[in-house]
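Since the structure comes first, as structure tokens, the remarks are kept for the end.
Excluded from the complex is one protein chain; the other protein chains are retained at their positions.
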Amino acid sequence: MATVVTFGEIMMRLTAPGHQRFAQANGLDITYGGGEANAAAALAQMGVSAAHVTVFPENDLGKSAAAFFHKSGIDSSHFVFQDGRLGLYFMEVGAGIRPSRIVYDRYESAFAKLNPAAFNWDEIFRDARWFHWTGITPAVSASAAEACSDAVKTAKKLGVSISADVNYRRVLWQYGKKASEVMPDLVADCDVIVCTVGDAEDIFSIRSSDFESMATQMMDRFPNLKKIIATRRDTLSANHNRLTGLCFDGKQMIESPTFDLKPIVDRIGGGDAFMAGFIYGSLKYEDTNKALSFATAASALKHTIEGDFNVVSAAEVEQVMEGDVSGRLLR
Amino acid sequence: MATVVTFGEIMMRLTAPGHQRFAQANGLDITYGGGEANAAAALAQMGVSAAHVTVFPENDLGKSAAAFFHKSGIDSSHFVFQDGRLGLYFMEVGAGIRPSRIVYDRYESAFAKLNPAAFNWDEIFRDARWFHWTGITPAVSASAAEACSDAVKTAKKLGVSISADVNYRRVLWQYGKKASEVMPDLVADCDVIVCTVGDAEDIFSIRSSDFESMATQMMDRFPNLKKIIATRRDTLSANHNRLTGLCFDGKQMIESPTFDLKPIVDRIGGGDAFMAGFIYGSLKYEDTNKALSFATAASALKHTIEGDFNVVSAAEVEQVMEGDVSGRLLR
Amino acid sequence: MATVVTFGEIMMRLTAPGHQRFAQANGLDITYGGGEANAAAALAQMGVSAAHVTVFPENDLGKSAAAFFHKSGIDSSHFVFQDGRLGLYFMEVGAGIRPSRIVYDRYESAFAKLNPAAFNWDEIFRDARWFHWTGITPAVSASAAEACSDAVKTAKKLGVSISADVNYRRVLWQYGKKASEVMPDLVADCDVIVCTVGDAEDIFSIRSSDFESMATQMMDRFPNLKKIIATRRDTLSANHNRLTGLCFDGKQMIESPTFDLKPIVDRIGGGDAFMAGFIYGSLKYEDTNKALSFATAASALKHTIEGDFNVVSAAEVEQVMEGDVSGRLLR
Amino acid sequence: MATVVTFGEIMMRLTAPGHQRFAQANGLDITYGGGEANAAAALAQMGVSAAHVTVFPENDLGKSAAAFFHKSGIDSSHFVFQDGRLGLYFMEVGAGIRPSRIVYDRYESAFAKLNPAAFNWDEIFRDARWFHWTGITPAVSASAAEACSDAVKTAKKLGVSISADVNYRRVLWQYGKKASEVMPDLVADCDVIVCTVGDAEDIFSIRSSDFESMATQMMDRFPNLKKIIATRRDTLSANHNRLTGLCFDGKQMIESPTFDLKPIVDRIGGGDAFMAGFIYGSLKYEDTNKALSFATAASALKHTIEGDFNVVSAAEVEQVMEGDVSGRLLR
Amino acid sequence: MATVVTFGEIMMRLTAPGHQRFAQANGLDITYGGGEANAAAALAQMGVSAAHVTVFPENDLGKSAAAFFHKSGIDSSHFVFQDGRLGLYFMEVGAGIRPSRIVYDRYESAFAKLNPAAFNWDEIFRDARWFHWTGITPAVSASAAEACSDAVKTAKKLGVSISADVNYRRVLWQYGKKASEVMPDLVADCDVIVCTVGDAEDIFSIRSSDFESMATQMMDRFPNLKKIIATRRDTLSANHNRLTGLCFDGKQMIESPTFDLKPIVDRIGGGDAFMAGFIYGSLKYEDTNKALSFATAASALKHTIEGDFNVVSAAEVEQVMEGDVSGRLLR
Partner (left out) sequence: MATVVTFGEIMMRLTAPGHQRFAQANGLDITYGGGEANAAAALAQMGVSAAHVTVFPENDLGKSAAAFFHKSGIDSSHFVFQDGRLGLYFMEVGAGIRPSRIVYDRYESAFAKLNPAAFNWDEIFRDARWFHWTGITPAVSASAAEACSDAVKTAKKLGVSISADVNYRRVLWQYGKKASEVMPDLVADCDVIVCTVGDAEDIFSIRSSDFESMATQMMDRFPNLKKIIATRRDTLSANHNRLTGLCFDGKQMIESPTFDLKPIVDRIGGGDAFMAGFIYGSLKYEDTNKALSFATAASALKHTIEGDFNVVSAAEVEQVMEGDVSGRLLR
């Protein structure tokens, strides 16, 4: 009965405090996240009814991850618990010229072992207006890919708008199928995707020198697509980036204002906040320009927030979107 | 028997750690502060004998607040304890484009319920050379306004110099009187005030397009005033401001050098440090230029200090005032 | 049996957390360091076999300092334990215009009371290719100076390359001899030294207006020297410096690229990381340009690392040295 | 649509870390709790569908409190947000012979200012089997008492079982009515109450020398009551108590086994955990003995849990209830 | 070239702070341990030359685990790095009647995937007098069992004393062989084993009602065994145990004094400390009584130490062993 539905894995993130390297740390800060769940949680923070569908291990860690997302206010009716482990990733935070580093430890997770029959998508999508998934999910395992396909097909059937962040990660595709075999069918039913020039080449063998050219070819190939979006990130240092939102709607390129991200409090989930912002903007505004500005402002704010998902209200995003980037004290 | 006397409320400040939002915090850092007490504590750190006059609740929190200010080395002989609660404010620290936020919870405090007869101002001002108050105090309650008026009149009678930071906060004036009814009489006896163009319009209905014009009109209206001072703050981001000191002495405008505040460790109390610096400078130097430079350098340093009040020696301020802003390691 | 041998005192460093001043701190973070040991530990992190020779007090603090350096992976076979105290230094971390401050408390340490006969340098240097010491060691006590002299002479005899960071600190020379009496004999046997224009004047009475002129005069005076190196540090604020490596090889000046250090996570040990980098580069590359770039990149990375010594791999340094200073997230 | 419904205020608790006194603390740990919400959260942790009804201030602190309870998994559909402040209480933790201390700061809270018309109790109780309230709620304000009365009457009408912890706190009754005027009508409709000999005398003027005598008189007076329960707490020190559950069912006294509480990790909420356990036991078991043992075991476990509400599964309680109190490591 | 050699997996332990449950934790304390490595590290702390042989993943986490054990002062020459993951276990700390809980996440670790040919046991045992392994190692994988068998056979061949903690954990044996198939051959070559009545039944199908009877039967079956040892732990609560050392030497039963463990700071590694103490005692004392007392005193002290391995000197153990259990302050 939620307006927006997302589907994907949730992992525990273990981060070395401050700027410590792994070998220096005597404790790790923990939080939980996943690209699709981050989008749902960000939407819930902005007052949109959002449900996330996922599988957790039936142990204390799975329950902790579930409780963490309960706190965000999302609809958790479709959390499934079963045997397996919780996917993990370890992170150390860089500074200046030293990059942040992530070590993944996510294989054989409960989510990867999910049973596609566990989800009644017709029921899940009751009253929904938007479904969002990412390219991580079909990469994780054959059964996850199958469940994702079921979800996409059901959403399409029910007239629910579909978005995806295609997000190609070569190292994840290890169950015997390639992204190029699985993703096209899934993307074909989408309305909006996040896709970069690199993603398009890696997954769809579409070569292009710029975003517009790539987007044009993608739309030719996938005529159901209405918008292709992305962010352009200019990485000046680990603590200082610049961010611009891009959107091709089949006719023209739109660019958002550019935001200076400085200092970056936490870079993880910036893309998920962008996607959540674009969903919010698409549901609320007629105007794609506005939706894109909202999305980029939301993502810019995410870089000032600790943890994987955005914790800002729609009003806070709108203030930044309208140009107030002074960070002036609010009493 | 202190050289400088200040009067006003002290509150507990509860700050979410790091850049956490309130909903993310599992603990809050605590410190204590109040505009006038911050000035007294800063002066004590710089070696000036300073007494603060205030009222605390007669409970563990009031005693903790008092002990915190004991530590600063101020004269606490005139701390009064009575029934009531301790005023609180909650703070989360922004970053870049995300502003810091303050939630006040200060109504019905012990200070607001003070009994004006509890203070023997003639005794308090024995040997004093300077009295400082702010526009917060008469805003809090009728009895606080009455005590403030008693203090100003006694100081005036005894030839003690008087300063005020007029600091208009509309939301505080809730006991039935308006700032425009109460403040003029109090300001009339002052020698030095901190006042912005906005304050002058809100409190005294003096409209002006710039500081000099405002200050000229204020001096026409309040002929006892000798100097009107303020800082101009250029807010580039939550972590980066620029600060310049301004002073009109009835004849001319003086501007201090501009200091780059980057990064800002703690923005709260920057104005109080400026005022304390100006009092210090006025007591020590003949030259108003020097006093203003000292005040602005002191305020700039405050932005690098955690907590509400400045913890720097006069020598440290002088080093910055003389242009050493390199932050070079001192062994 | 280590490739590189270093000799010098290790102290406990006690740092006020965050940006707190000493009087605000309720705890102090501890780490351990010393110029020569920092170089050894940095080399061990980069995969070079490095042994450090030192003396610790025979108490719990000495053992803790030893264990800390065990962790770095250096060869600790030549740690000596005897009566005395552990040298300490206290640090508060500045910000922007406020400098960091260090308070030393190191007199009468176990190291200062070392017995020169305790070290069998012929045995220590077995298989060694490089020996490194600094001007701190002969400043600490007569016996430390004697042990340093023994080490230098033995290394020279065995054909081991010798480097020194001459690092003049006037306040340390308190046992009756001056740097100008002790240092020349020690430097005469060196192959590479870190020396600034100020050091050369203070220790060797060599006056010069620039690095090249100083280095030329030093080489005239000490014909065994093959390279004189240093860093030029442009201090923009406590959090932002610029760093360039300099090298004079008797014929020409070489300058490394300049690195922007922003933000500075921990400035201590930047020079030791530079020296360790130069040793690494000298052992690995033919090309002095490369060695200098490696050294400067290593020092730049050290400024992003907490603690006294560098914790980066050679591969990480090489990536920066090759120009990747974007701090882009590594998954 | 929850099985159990609870109604009452939620406050922020600010606790000095470890065994620090307030004046020693530099930070306060925060958690949120309230007698009725604690019971709901404990039931949710044990797998029972539980909804809490309350009012929060419409500010960042109210939202944080709400999010904290979201995390517990309770149904939060009936959280109301409006003007006002969040009730607070400050706590320092004793040790041995030194008692823990609480300073309340809860007047004028948003909850106290609630509008009784805001709650549609017929809707709230749809599908409910149990309603729980405490004597704190009607003490807070006239409107809270009115809402509580509405809830009790509606529950009674709908055949929902009703429990109350009568919990007399003299200092709270400040809005002009006495407990003795308000409580009898509310208790008259209850099925189960927690009541001590002291409560019965203070509220209902029933004097008695022991629990059974009191309970007998209470049942005579309130014939709808089916069970009167309580715990007997033997306070050996701040860290060591003994706990026994008591129940009078109109015919006989039942006592649970006695549990040794040592060490006590957190004593707050022990009574709420007892009540939650009794509700759980009453819903699950036929046997009152079993329900009482479950309740007392649940309360005993709560004393090992940080925060205001119990975080244990029903299986964990059952293990203790069946006599396994060895605390043996579970791998 | 170490006196004692141990072989086994090292895991990262992630512990919720204080008495928090997993779902309450926002960070996890980290340490590293493994039964055999814990014994080696404890011996190194007591001044015995000890080498540990293991396999780590070739990533940042493996390096961190290795560095952690470097710090303990063990000989790490035989650490092997290869592909795979680091085994993990998560722990929450109980209190009183609430047990501590461990969640293992160790499958598919780099150690489990070790290549037996990677170890040159003849070289590793050069100069060794004692080899120690546990029943965890052959349970982990076929290749680990094979390496363990190689080690045992080589040690036997070289006349090195062999000890094992047979430590049966049913859940670990998942690679197709049962403990009963693998363990007998390994135990047949041992001189000393830790074995409980339960272990003997589970692994060797030896049924017995008490330790002595079990030990007699084991010695009949494995005539090479010289001593069978164990501890008897009386679990009064999660914070209070009693511990007694047991030894059967083929002729008679020896019992150590009983130690009161109260409070228990960290229970993990108590058995490893016992084994390390018995190895130390066996190497140092003629008298088995003394060795057993030393072992039990060492284990008792371990329960007061944070982390997986014992950090006490031999002198500290001897003081407790000689009856000083007063915990009197040492200045």
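In order of appearance the chains are A, B, C, D and E, and numbering begins at 1 in each one.
Operating definition for what follows: contacts are C-beta pairs under 8 Å (C-beta built on N, C-alpha and C of every residue); 3 or more make two chains touch, one makes a residue touch a chain.
Computed from a prediction, not measured in an experiment: that's the story for all the values here.
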{"item": "Where the missing chain touches subunit D, by residue", "value": "18-21, 23-24, 94-102, 104, 169, 235-239, 263, 267"}
{"item": "Chain not shown, touching residues in subunit E", "value": "71, 259-265, 300-301, 303-307, 311-312, 316, 320, 325-331"}
{"item": "Missing-partner contacts on subunit B, residue numbers", "value": "67-68, 70-73"}
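One rule holds in what follows: only the chains that are shown with their structure count from here on.
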{"item": "Chains contacting each of subunit B and subunit E, listed by label", "value": "A, C, D"}
{"item": "Euclidean distance of C-alpha centroids - subunit B vs subunit D, Å", "value": "45"}
{"item": "Subunit C residues counted as touching two or more neighbouring chains", "value": "71, 263"}
